[in-house]
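The structure is given below, and queries will be raised subsequently.
Here we show just some of the chains, and they stay where they sit in the whole.
Labels for the chains are A, B and C, by order of writing; each one numbers its residues from 1.
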Amino acid sequence: MNMPSKPSRLRGERVTLAHGGGGRAMRDLIEEVFTGVFRPESGEDQARLSSDALQVPGARLAFTTDSYVVTPVEFPGGDIGKLAVCGTVNDLAVGGAQPLWLSASFIIEEGCEIALLHRIVASMAREAEAAGVKIVTGDTKVVEKGSCDTVFITTSGVGVIPPGRDLGAVHIRPGDVAIVNGVLGDHGATILAARGDLALSAPLQSDCQALGHLMAAVAGACPNLRAARDATRGGLASALNEMAEAANVSVELDEASLPLRPEVKGMCEILGLDPLYLANEGALVLFVPEAEADAALATMRALPSGRAAVIVGRATERGSVPVRMTSAFGGTRIVDMLVGEQLPRIC
Amino acid sequence: MCLGIPGQIVEITDEARLMAMADVSGVQREVSLAPVSDRPLADLVGEWVLIHVGFAMAVIDEHEAAETLEALRGLGEAQEALEAMEQGARAFDEPVRENAQ
Amino acid sequence: MRYVEEFRDPKAAKGVLAAIARVACEIGATREEPVRIMEICGGHTHAIFRYGLDKLVHEGIEFIHGPGCPVCVLPMSRVDECVEIAERPGVIFTTFGDAMRVPGSRKSLMQAKADGCDIRMVYSPLDALELARRNPDREVVFFGLGFETTTPSTALTIQQAARERIGNFTVFCNHITVPPPIKALLDDPHMKLDGFVGPGHVSMVIGIHPYDFIARDYGKPIVVAGFEPLDLLQSVLMVLEQIRDGRAEVENQYARVVPEHGNPVSLAAIAEVYEERPSFEWRGLGEIDASGLRIREAYRAYDAEAKFGIGYAVVRAKVDEPEGCACGAVMTGRIKPTACPQFGRGCTPDMPLGALMVSSEGACAAYWTYGGARVASETEPAE
């Protein structure tokens, strides 16, 4: 065979269209950067998988996908690869599935540094290992300069839902309590600062983390765990609105209980933003019956990803609006779903 | 109108252009001191200013702030005392009522 | 956060609210016959809804939302002009995020961006100037927007550009002034107002005396207020006390930030760079005399209207406001947003007719987002 993936073949270079053309350059890129790290078992363009967990009668397969398009692709606390692994693991986990396998598909801009790809892939491998999932299949495409923003990653995840487990927002009942696992808004505020257009800097890190172990622990501790959502795009406010709508309940939030770092509050004050709508990548909100709230909190707080777990509100009979919040100041206000992204309010 | 937020000047970054670093709860941003440049720049380090669209628009008057707060707290405390009195009055009343039920 | 958290203290709030209730009773304010206090400034409107102050204060107090949101008062024609500039080849159009969703007759800046214009949100006019330095082959235009609070920042930025002889930077000037519309309101015989909460950040620049005419000529109390909830409540209390005492004065609740005579550097910069326009168009209100500023001849090189031959530099196109919209009436406090026939029907945050529905300081947006809009939208419009 002709010099397969000598390290020197790609080192220090940038991706060119040749790396996406289906020929030897593509094979070298894939071997050196991707399969050399992920080590898929099949030489064919598909993973072939078996799992005892799937053979258990009543077990269901969970399948989810997300594309990741963050700018910048590296930021304090993570990078697009870490996001792509954690985000999809979390979408499996919050649905009650045990995450098992991921696919990873890369769209790479001509000119992207190969060293950057190495770092992203290493970060994915690290996160996957920590989360107990395997990246078993993948794809790369290279597009012309200006046709994508450095690199986009789409991961899909397959997991197994054990027999009898059925988490879903529809199961939330009035009286259930809403618990978040940690501070809110860190990811959104970190990205705002990292982007640089607003020339703000802050000692913040993305909260990006996988929540599979946390979810498994809570599901074990709370037999009547109702539902969970990772509070990603649109933040806690959007997750709660969606859940309340699906369950036909209302949710009453308590502003004073919301875990927020001073820097996140500061960023929100400067830009006139509401932290409830900032994106998170390692925060989830879950609903349990009041009777299981203590068990949920104790279980979560015993894990690194749940150390700051706290009750932030509760479900009530459906009122005129899905989500309402009592401010520390005493008044109440609606926490609506936004139309689009929050824009800085400045002038 | 227009969003303004208090921040503390931590460092002069460009004396010629009147630029300084301001800190808002740990978030830092370079701001122009031009509107408050009628006093020596060096004196502004450590001061709290009102920041709007990247300009330090006013130096916050600590003394005035304290006075305003004092008045507000006074109202709060007066109300607390009043409520305590009312509560006392009720407490005095209530056993009687409860007995009456 | 210093100078912020203290002014959100719930214990103090109880005291002010109780005091407000007492004075309101003393002067006989009731739900049916309320004291009508206008908060001029959109920032105050936002704070009222964010903290639910309208529901916390004594029922005898009614907040009337004023015209002090610089985004809300932008007429469609002006947004159209922005889009036209942004569509010119080579232009980088910079704006505060606030203005992105404001509907023009063809499209909003958000839509123009989706259609391919290079439109960027900035935090400061200084950031726009920096873009001009870094892109010498592009034409960077800053959308200068705002009342007296913001005017000094663009004046100082233009002066900086002139010092550095930066040739590819201009400002599309839409700066307006607070007093003229207030005067117009006070002259409206249908308008019943008992007092004002004055815009603190405007006064930080211009001081408190430009409002003297309100007290002196119209006999209305006005209290220049800060933006934290306690600031607002204290200011309301101060207005009520003036009413109770039969006074009509300009008082300064926000003395920690507002100097009696404003900021001399800022005022000098404004005076050097800008001059009064004969008149300027306001959304739903039409042209108001001497209500806007333009760039002086000496700084003409930095005037986007002159450079691009647009807006008041030429004969402006007449753009009608959309049918049935009541933006003007809502903006001047004559009706509540829910009384607009379009509210929640033809006009929602996802498909707005007026800027009031998309500005986060707009009364319609506030009603929709914080104020039980959905309940309201299910009722028939009041008129």
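General observations
As a convention for this text, contacts are C-beta pairs under 8 Å (C-beta built on N, C-alpha and C of every residue); 3 or more make two chains touch, one makes a residue touch a chain.
Because the structure is a prediction, the values reported are computed rather than measured.
Counting every chain in the structure file, the complete assembly comes out as A x2, B x2, C x2.
Note that in this section only the chains that are shown with their structure count from here on.
One finds 38 Å separating the Cα centroids of subunit A and subunit C.
Chain centres here are Cα averages; for subunit B and subunit C they lie 23 Å apart.
With centres taken as mean Cα positions, subunit B sits 37 Å from subunit A. Touching of two or more other chains is recorded for residues 1-3, 5, 24-25, 29, 53 of subunit B.
Counting only residues that touch two or more partner chains, subunit C has 1, 4, 13-14, 70, 96, 123-124, 127, 146, 149-150, 361.
Residues of subunit C touching subunit B in their complex: 1-4, 6-7, 9, 11-16, 18-19, 40-44, 68-70, 96, 123-127, 146-147, 149-150, 152-153, 156, 160, 199, 201-202, 204-205, 227, 230-231, 234, 253, 255-259, 263-266, 269, 361.
Partner subunit B is touched in their complex by these residues of subunit A: 193, 198-203, 262-263, 265-267, 269-270, 272, 345-347.
In the complex of the two chains, the subunit B residues touching subunit A come out as 1-3, 5, 24-30, 51, 53.
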